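Right, I'll just put the structure down here and ask away after.
Only one protein chain is missing; all other protein chains are in place.
After this line comes subunit A, so read on.
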Amino acid sequence: MAMNCNAKDEVDGGPPCAPGGAAKTRRPDNTAFKQQRLPAWQPILTAGTVLPTFFIVGLIFIPIGIGIFVTSNNIREIEGNVFMYYGLSNFYQNHRRYVKSRDDSQLNGDSSALLNPSKECEPYRRNEDLPIAPCGAIANSMFNDTLELFLVSNESDPTPTPIPLKRKGIAWWTDKHVKFRNPSGGGTLEERFKGTTKPVNWLKPVYMLDSDEENNGFINEDFIVWMRTAALPTFRKLYRLIERSNDLHPTLPAGQYYLNITYNYPVHSFDGRKRMILSTISWMGGKNPFLGIAYITVGSISFLLGVVLLVINHKYRNSRNTADT
C-alpha cells in the first residue's frame, strides 16, 4: 500500500550507489588481520599454571642457592691459582666527573689525541704546556703502592721467601689488545711518548711503568685495571696472580706470611681505606655469599607463595562449588 518515497534515491542511484564494482572495492577485506581475528595464544593465570611455576622456581632456586653458598664458603682453601687484590673504600671511582675524565682515543694510541687530549681530561689535560699522557683524573689517581708477599717458612728460619707474583694476565684481553694501545711509530716507547708529560701525581712517566715492553706504557696491566673504573665506592681490583707451581702442594701453604707495602698512595685525605685480599676462584667466581643467600631466599619465598596460594585456592574453591571451567 504505502507509497515509498525514494525519489532522491532514484536520482542519485547512479554514481554513488552503483552496485557491484563500487561496492566491492569499498567493502573492507576479509582478512584475519583486518578483522582482528589473528590466531592467538591467550594465556591466563590459572591455578594449573601458576602454582606449579612457583614450586618449580622454588625447587630450582633453593638448590642453586645452596650450591652457590657452599661453593662460596669453600673458597677459603688456598688451592689452585690464588688471586691477590687490593681494595679501596670510600673512593668514588664512579663519580660522574671522575668517570668522564679520560680520553679513550689517547689510550687507544691515537697520535693526535696523544698530543691534544680531550677536554674531558681537565684539569689533568696539560701540565706546564705539555699534554699529559695518560690524561685525566682517573689516570692521575692511579693506585701505585707496591705489595710484596713473603712466606716465613718456619719459626726457626726467619728469612722470608718471596712469593712469585705474576703481573701479567690480570687485565681483560679486549682491554689489553683492543682498547688500550701504545702510540704507534718506531723507536722506543719513550720516543713514542715524546712531547707529553707524566700525570701530576705519578712518580714515573707512563713509559717507565714496567721493564717489560709488553706491559709498559698504556698497555701496562696495572694501569688498565685501574682505568676500568669501579661501579661502587668500595671496590677491589686484581693486583697479582699467584700461580700454582705444582699439583701436589697448595699454592700458598699454611704458614706465616709477611706483606711488604711500599706506601705511595695516600687515602687519608678523603678518609679512605686500603685492603689486601687473597682469594681463590670457584666455578662461579670469587667468594660471594650474597648470591647464594639471595637464591635461597627467593626460592623459599617462591615455594612458600606456592603453598599459600595453593591453600587459598583450595579453600576458595571449596567455598564455591559452582566453580567454573
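Just so it is clear, a residue touches a chain if its C-beta (ideal position, glycine included) is under 8 Å from a C-beta of that chain, and two chains touch if they have at least 3 such contacts; residues count from 1.
Here, contacts and distances are computed from a predicted model.
You can't see one chain of this complex, but its UniProt record names it "Phospholipid-transporting ATPase", from the set "Phospholipid-transporting ATPase", "Protein inturned", "DNA-directed RNA polymerase subunit" or "Electron transfer flavoprotein subunit beta".
Within the full complex, the residue among A:P160, A:P205, A:P250 or A:G286 touching the omitted chain is A:G286. In the complete complex, the hidden chain is touched by one of A:L59, A:L232 or A:I261, namely A:L232. Considering the full assembly, A:V178 is the residue among A:L59, A:L130 or A:V178 that touches the omitted chain. When the missing chain is restored to the complex, the residue among A:N182, A:T196, A:N215 or A:S302 that touches it is A:S302. Mapped onto subunit A, the footprint of the missing chain covers residues 1-12, 16-17, 19, 22-23, 26-30, 34-36, 38-47, 50, 53-54, 57, 61, 64, 68, 81, 83, 85, 90-99, 103-105, 108, 110, 118, 123-124, 137, 140-141, 170-175, 178-179, 200, 225, 228-238, 241, 266, 269-271, 279, 281, 283-288, 290-291, 294-295, 298, 301-302, 305, 309, 312-313, 316, 322, 324-325.
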